[in-house]
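Apart from one protein chain that is not included, each protein chain of the complex appears where it belongs.
Naming follows writing order (A, B and C), and every chain is counted from residue 1.
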Amino acid sequence: MMQNHKLLLSLSVVVGTLALSTGSTLNFYEESLPSSMNPMFAQSMVDNRVHELVFDRLYYFDPITNELTSRVVERWELADGGKAVKLFVKKGIRWQDGEALGADDVCFTINAMLDEGTPSPIAEKQRAVFSGCEVESKDTAVVQFTQIFHNPLNQLGFYVLPEHKFESTAIQPDDAFSNRPEGTGAYSGSMGRRGVTFGAKKNAHHEPRIGQLSLQEGGDPLVQVRTLLNNGVQGIVAVPPPYRADVSASDELSLKSYDLRSWWFVAVNQDKPYLKDKRVRQALNLILDRTDLREKSIGVKPGEQNSPCEFISGPFVQTSPYYNRSIDVQPRSDLEQAFVLLEQAGLTQTGGRWHYKGQPITLRIGMKAPLNNEAPDLLSQIGNQLSAGGFDRQEFRITVDDWNRQVLTGEAEDYDMVVGKWSFGLVEDVNPLFHTRNGGRGALNIFNYTNPQVDALLAQYQSAKTDTQARDAYHKLHEKLDDELPYLFLWKLDTKSAWRTEVRGNTIAPYYYWTAVDNWKYSP
Amino acid sequence: MLLLALSCTGAEDAENTPATEAVPSALIEDSWMLQVAQPGKLDEVLAQKAWGEVFERRYSGAAMTFGTESARGHAEAAAIYRQAALLQANAILSTFASDQRRDTDPAQVIYLVGVASVITGDLDTAKASLGQGGEQVGDADAAWAQVLTAETFSLRDAPPLFSLGEVAAGGTPNAELDPTYRLPEAESGLVVEVADPTLTLQLAFWHEDAARAAGGEPWLDAWLAPWRLPLESVDAEATEQPLDALFLGVWTGTADLDFVNALATDGDAALDAYAATSPYAAIVKACAADEVDLDCLLDQSVALGAQLEAAMETAYGSQHADHRTFASFARAGVLRAGARLCDARGEERVAAILRLNARDRGTGPATDPKFQLALAAWDASNRNALRSTELFHPNRASVDGLDVVQVSLDTFSLRVGRETGAGLPQ
Amino acid sequence: MNSWWIRPLVRLVAAALLPVAVPGILTALIWALPGDPASIICPPAICGGTEELAEKWNLHQGPWHFFSTWMKAALSGDLGNSWRMQPGVPVVELIAESVPWTAALVTMAFIPLVLGATGAASRWLSDKLDPLIRLVGLTPSVVLALLAAAAVTIHYGANAYDDDAMRVKILLGALTLGLADAALSGAVTGVRGLMEEERKQRYVQIAILRGESVLSNTLPNVLPAIAGQMRARLLHLLSGAVIVEVVIRIDGLGDLLWQGTLTQDFGVVLASAFAFAILSAVLLLGQALVEIGVALHVRRSPKGVPA
Partner (left out) sequence: MSRWYWTGLGLAAMGCVLIPGFFAPEHLSPSDLSMAYSSPGAAPPFGTDSMGRPLLEYALQGSRVIALPSIVAGLVVMFFAVIGGLIACTGSHRLEAITRAFGELLGALPRMVVVLIVALLMPPEDRSLYPIAISWALLAAPGAMDEASAVAARLGGARFVEALRAHGFSRFRIYLWHIVGLNLRPVVARQGMETLMQVVFLEIALSYLALQDTQPSFTHGDSEMSWADLLYMGYQAFLEVPTWHAMQLGIGLVALVALATVCVGRAVRPR
């Protein structure tokens, strides 16, 4: 280490002599670069967070008091017997290019979501909520709903888009707007090669105090934390559990809670003949030793109190009302039982390796590459366990781009299993994950899983009139999925951010993160 | 063993010596941090195995292990059950209060609204709601309605719906009780499971009595005062807090606790009264004499932590990993004291910001379940289902029988989540 | 000597062909890949139907139409839009912001090479230093680059893109590029070899006896070879710039090509490969002109022609 320090010192001296002082932009590391800055095509939490900086949601919950409020709507009133709301848009708000925000923009956004030509799963979801929008005057829009909602304003949490930036309401993801967006948010964003630069934009409804933000892709978490300690960056959006102690140990840094419901999974490709039989998937579920995986990749010691990583047995976190607590988790592996199931499914073991119809099985396992930062080495740990269970394997790191283009679109048939993570806010609608792909449903069904009983349960949830009907549908779904195992459910991993103490007023909003960015201050 | 555990939790930090002292060193001389930093003192304290359970925030176990040696375990439980009852009550009101109730909700939920209103101190709504619960909740409903007819009502008069067994120091209440009702939902006929917060409330009282039986009488009232519920008679007379009441707690000494209690009754006057004896008061006064300066409080809380670490190092003779862990209680404590001042001044938003910062400071061994449940309860009153459930969940094992709170939170989360607009997994 | 024109002619032809051949080959490759080219830009599952997409991106009428219109547009300064890296953003903007960085990097890296070559040619740089220069030259650029990257990361962290940081990165990058992968040693030993070989020629000895300077006699004969050497070195630097730019994170042309490759962005790859092709063509052109110039010069004056 001495040599190391000497070299480090000499290198820094070399650089120091060449360098002048550095700028005072607020730099932070994100999990990855955003895939699109058009809110209509958000595909990850990174996208969501970026949109919160650049755009305004029509209505939002105050991150402190949880009051439902709006920055762009002056007042509202019910219309059409409660099936519509009339919104009076605030005057004086300008888009970042100087155009005035008006009711036409609000209606354009709703009409764009209703336009079948807009290939967006987000828009697809909203089509069940909105039936139309009429511009009554420059500042008045009447938003029509498909039904009467008890708290209609809760439905208006979408980002408003500028009508003048689009040729039609059929919005496409390959438009330059996805990289050079125009919003009414506190910051204008411009996507570069390695990051996104956000410039403060004073507006009638925003007064950001930090001149410039710079988002960069966080690579190795250890490097991220060290850079944070060296004040090379001022924040890290997601600090992996093993590195949180380093952050807590410094008075220059503060660890901040980020309330988000994220759970990890291994999706299994049932189109592969050797994975079709659910007993094989159940066996794979028994082969995984989650306690060991958690210890080696997340750094949770056995028996650790209040672990940031909690096992799950279904597609919900344990704090969710939809989580069926009667379904037990599988913390340890049970190879004996697994082997029985594999033999029952017709697989044979030769030379310690499982064969299907005489052919050895080699599992092709992929993982979304940036997840390796949050759970270092998880992919090879899973590989090791499957290998110990008698399966050959090949491992693949899937880039964010390929993940969005192949895996999320159901085109990743080459893989047998993929490791991923889903994040939710208050709404925990898992229909897009498990419903058969058709007519816009099952838009995020990774391996095109299809099961009529599951579809029926998802339909029950969709059409549920009462909370209990919805809860029961999802409890049954949880039970069914625990038996069917289109996913091997791993764990819920809580998310913590780290910021330098020079960053003030940095309240982190649940799920959206940057909602209160106007109050953030930074004085280096 | 605990020493080992403690040693593993904190990392040594060479940059702890504060540039300037946050408070005069005399103010922290008697703090529990400096008391246990004396050579050999920590081993002496840790001779009581129950501290291992306090350190791991398992207070039911701690109460049993302490037995009659200390009331700390029962006291913590008494505070936690109170805040859990408040959380349940707010969750129930955010789900079934008149402005949130749906036509399809079971009619009997009005009884829960009544009990919840009592816990939150809204006697008018309580009286208007109780006595009409109907089937399944009839007896409990009648019992509650009955006690409310009295001219004066204190929460202690709550009907003993559940027989918890005899109070005993180091004992545990009857665990076989089920406070849940399975009510039929209109139209669907499906079952809505709801939980009666009366049991949680009774558990709070049971542990308070057990704490007194365990010898906590002299200090318990002042200790418990910050956590009492609206309709409780608060007797927060300043009394000397022994080390076992303070150790691994957020108040560095008796003066801090007295200051916080005085804030609730005397407001700003407490600043001058305690600035000379309480480190928290000294800092809060410096940072919030007129308007609360958040940045000042954040900086000074860190400075106090560093000052305590430096003082502990001097007292112990060398650095020790536990010193940072102990000091982190104060790093959160200053902010919580500041929040109490904001409460007294009616600055709810600033108080919340301070509490959210305190939540982030109070991690690991410095996590305080009663504080986190109080914050969760406040969030539930604001219909913030996401944060209140996330705050409750890690603390559900701090005392026995908290799972019942989850039942109330589930119905609450369902209601709020379902009425929030469409969302997609990301 | 009667076929002196062959080499320059070949170079001129190559220079003319390169800027056309490179986009041509890439266009062919786009269609050679499995699947509809439009689906490379955006899969049907994300963008709906690909017909409109193909038309929007000018991929609807086959490779020749795409190539010819792309070339036509390129000649008028429009290099099309990015496909996937920054969809819809004009690539010419990305190229424009990249070229200055690469130019600065390569130029600064080329300076020590020119000095080394001149020193070797004039014997000012002793050949005793050759082993040392060779040893340094054995280091792969990636190794030196990662040391430089570490220094920049430690000092700047995420501020590594402001002007000061970029200045430092260019300096360290140029140092890396100039020393690693035998860049300097190649220039020094190559030129020294050529010059020493020429010095042994009889006509040079006679010229010395005639009291003429060695350089004025040898230069016309070795200049084409030296020009070749220098072109090879510049190409080498351009090639190495890709690695150095990516490791040290300099937003240059090489890095642009790398990013384009990672994201399968043919819009970017096509344009940046085209830019590299033009640079290479210019170098070829330069060498050809030197060869022609020297050949004509030699023909005009017999001085320096071997007896």
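Quick note on the criterion: a residue touches a chain if its C-beta (ideal position, glycine included) is under 8 Å from a C-beta of that chain, and two chains touch if they have at least 3 such contacts.
This one's a predicted model, so the numbers in the text were calculated from it and none came from an experiment.
**Student:** Which of the visible chains would the unseen chain be in contact with across the whole complex?
**Tutor:** A, C
**Student:** Quick one: which of C:Ile46, C:Met166, C:Leu179 or C:Val269 touches the chain that's been left out?
**Tutor:** Result: among the candidates, C:Val269 touches the missing chain.
**Student:** For the chain left off this view, which of C:Thr69, C:Thr118, C:Gln201 or C:Thr261 is in contact with it?
**Tutor:** Once the missing chain is taken into account, the touching residue is C:Thr261.
**Student:** Which of C:Val114, C:Val143, C:Ile208 or C:Leu296 sits in contact with the chain that's absent?
**Tutor:** Of all options in C:Val114, C:Val143, C:Ile208 or C:Leu296, contact with the hidden chain holds for C:Val143.
**Student:** Can you list where subunit C touches the absent chain?
**Tutor:** Considering the whole complex, subunit C reaches the absent chain at 3, 6-7, 10-11, 13-15, 17-18, 21-22, 26, 29, 33, 134, 138-143, 146, 149-151, 153-154, 181, 232, 235-236, 238-243, 246-247, 254, 257-258, 260-262, 264, 269, 272-273, 276-277, 280-281, 283-284.
**Student:** May I ask you to list the residues on subunit A that touch the chain which is not drawn?
**Tutor:** Subunit A touches the missing chain through residues 1, 3-4, 7-8, 11, 217, 219-220, 222-223, 226-227, 295-296, 369-370, 372-373, 376-377, 379-381, 383-384, 387-388, 393-399, 402, 414.
The rule is simple: only the chains that are shown with their structure count from here on.
**Student:** Find the chain most remote from subunit C, comparing centres computed as mean CA coordinates.
**Tutor:** B
**Student:** Using mean CA coordinates as chain centres, what's the gap between subunit A and subunit B in Å?
**Tutor:** So the centre of subunit A lies 32 Å away from the centre of subunit B.
**Student:** Distance from the CA centroid of subunit A to that of subunit C, rounded to the nearest Å?
**Tutor:** 42
**Student:** At what distance in angstrom does the C-alpha mean of subunit C lie from that of subunit B?
**Tutor:** Using C-alpha averages as centres, the distance is 68 Å.
**Student:** Taking each residue of subunit A in turn, which ones touch at least two of the other chains?
**Tutor:** Not one residue of subunit A touches more than one other chain, so the list is empty.
**Student:** Over in the complex, which subunit A residues touch subunit C? Could you list them?
**Tutor:** 8, 11-12, 14-16, 18-23, 25, 27-29, 41, 117, 119, 172-180, 191-195, 214, 216, 223, 227-228, 230-233, 399, 401, 404-406, 409-411
**Student:** In their complex, what parts of subunit C are in touch with subunit A?
**Tutor:** Going by the criterion above, the answer is residues 41-43, 45-48, 53, 56-57, 81, 83-89, 147, 150-162, 164-165, 167-168, 171-172, 249, 251, 255-256, 259, 262-264.
**Student:** Going by the contact rule at the top, pick out the subunit A residues touching subunit B in the complex.
**Tutor:** Going by the criterion above, the answer is residues 42-45, 47-48, 61, 64-67, 121-122, 125-126, 128-129, 149-151, 154-158, 245-246, 248-252, 254-257, 259, 261, 305-306, 318-321, 422-430, 432-433, 443-444, 465-472, 494, 501, 504-505, 507, 510-511.
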